[in-house]
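Every protein chain of the complex appears in place save one, which is left out.
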Amino acid sequence: MVDVRLRGLVKRFGKTIALRGIDLDIRDGEFIVLLGPSGCGKTTTLRIIAGLEKPDEGRVLFGEKDVTYLPPKDRNVSMVFQSYAVWPHMKVRDNIAFPLKIRGVPQEEIDKRVKWAAELLQIDELLDRYPHQLSGGQRQRVAVARAIVIEPDVLLMDEPLSNLDALLRVKMRSELKKLQRRIGVTTIYVTHDQVEAMTMGDRIAVMNAGKIQQVGTPEEIYLKPANTFVAGFVGSPQMNFFDATVKLDGEKLLDAGEFTISLTGDLAAALKDYNNKTVIVGIRPEYMYPRELAPKNMIGPEIKGVIDFVEALGSDTIIHLKVGNKHLVIKISGSHHYRIGEELTVIFGLDKIHIFDKNTGRAII
Amino acid sequence: MQMSLKKFFIFFLPALIFGALLYYGVFWNIYIALTNYSLLHPVPEFTGLYSFMVLFNDYEFQMAFERTMLWVAVLVVLGNIMGLLIATAIFQLESPRLRNALTAFFVYPMSLSMIVVGIMWRWIFDPYKGIDVILKGLGIGSIDWLTGYNAFWSLSLVSVWVYAGFSAMLYLAAFYNVDRSIIESAMVDGADTFTIMTRIVIPNSRQGLLISTIFLALFAIQMFALPYAVLFLNPFTETMVMYVYNKFVSQYFFLASAAAIIIIVVSAFIVIPYAMYGLKKWIVRR
Partner (left out) sequence: MRWNLVYSIVVIVVLGIIWIFPVYSLILGSIKSLSEVMNTPIYVPPKQVDLTTIAEVANELKIPLANTAIVVIPVAVLSTIFGMLAAYAIIRRQSKISDTLMLLVAIATYTPYQALLVPFVQIVRSFGLYNTLPGIALGFLIYYTPMAALLMVIFMSVIPRDLIEAAVVDGAGEFSIFRRVVLPVLGPGIVSTLIFILIVSWNNFFIPLILTRGYNKFITLKIFSYVGQSGTFYNRMFAAALVGSLPPLIIFIFLGRYFMKGLMALGTGTKA
């Protein structure tokens, strides 16, 4: 087991730049998730850690050891591929045993280790089958068993659940997480699925356009997004964003045109450099309430609008509210019914708003 | 992670050796073509483009060149037509097994040696033992299949017989690639099979036409064993490759090499664009 440190990784493919300087410290035994849209560089980062690609600049450190230019075999890593990459011509047993055979482990030891890995993944009944006789979920277990059988220092997973059906995916999430806790291996997990990231990761590194946008626990990522990208990428439905002008002379408020938000002392102090400038205000749909449903003693800004569209999802209801030229999305419990065309006043806590610099996108508070 | 350059060459080495010999051959050909190497000049002297001058003024070569080009035209046109005819016929059948079996059946002449093909057809064209007997019986009278210039046409038809199945196979592959949903939406619109074939399937099979044309042309340029087996070195069926062989046997090496260069140049015009296009397909990049 080791900690993994990435220092200034840059990777180009021809003219396109895949990574623009990646710095990341991964603790020993940690489950870290690289989260981002496709093409953000998360898989490239993983492949560099695996040793499948060499970075053009930067270094990869396993503990104190610089492994940047070491081939995969000298890193003691293992990887679970999106396609599982289970070899079709080998029985499950031989698939799992392969990395041990390559390392010249004695047969007795191989049998023991294969049995151990197979039992952990509950595929010990399938050892003598060929991959084509297995379901997708079972093949995935074989891939994971093959990855942990060598007790790697670092376990890498590239979207391992994306080819499973929705039900199985939910089940495997918790299983993989439990498995990782049990064997305590440093795990780097790539996904574009924010729910997967939030439920599995000890920490999440959100990536976009070849850069890490924010690293933090799922709570930090959700509650304190560092910039508009993270704020918009994590959370469903997406956070509401609108432009507003900061007015600090006279009554201190955010002027969004159709409505204003009065500022308390702390907020006003935080925004003192932005007087008369435009900022981006963000508020999550789940923190806006129709006034009649709001917690009793809630005080905060109120916005009045007309209901444009209602999505009844069963457990939740998503209301699309038109406020002048602005469009707000509100998420409430599914037990309440609203009609299109109705007027609605929503209220939200001032402590739940996010304010971002309009130019840099960075969070001000 | 990519393979190291050292390992790359270890793996590539055997193929590299034989490939290098082949390219060595090409360059050696060019060298000989620029000399006067022959029975009369056993020690080659550099004579520049002299050999090509001799070559282009050689009536025998002019005829061989013309005939080869005509062979290309016949095989490309008739081979494509027959291939398309066979492919559309097979495409109408439902059973994939029957389709595959019939495709293989029409391809089988390619699994025979051209020598064997030549022997079979030489006798089919025989005025006393071949199909002329049937034709005479029908009152059509005998066709002098192998007399004079007739021989060229007869043998080019035989080459169509050999390669039409290959062309059909390429067309069928193109047909199978036509998106089922396009065909099905046309069927829903009430189009009949004829309309579907002529308006949708065949126009969407340009790739079949392209590849089939390239290969039929290449096969025609390489024509040697078939006319050689049937009529030996008959002046009416002498192709470019036969000319090269002729000059080699009579030890006019510089002429053989110069003619070989012409063959390589003509086929390169066909092959290089195709190989470049193929390369993009074969090498899958990230």
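Letters A and B mark the chains as written, and numbering starts fresh at 1 in each.
Going forward, contacts are C-beta pairs under 8 Å (C-beta built on N, C-alpha and C of every residue); 3 or more make two chains touch, one makes a residue touch a chain.
Please read all numbers here as calculations on a predicted model, not as lab measurements.
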Chains shown that the absent chain touches, full complex: A, B
Candidates B:34, B:55 or B:107 - the one touching the absent chain: B:107
Those residues of chain B which, in the complete complex, touch the missing chain: 1-3, 5, 7-9, 11-16, 18-19, 21-26, 28-29, 32, 82, 85-86, 88-90, 92-93, 100, 102-124, 126, 128-131, 133-134, 161, 165-166, 169-170, 173, 193-194, 197, 207, 211-212, 215, 218, 221-222, 224-225, 228-229, 241, 244-245, 248, 253, 256-257, 260-261, 263-264, 267-268, 270-272, 274-276, 278-279, 281-285
Absent chain, residues of chain A that touch it: 50-52, 71-73, 77-79, 81-85, 87-90, 98-99, 102-103, 146, 150, 156
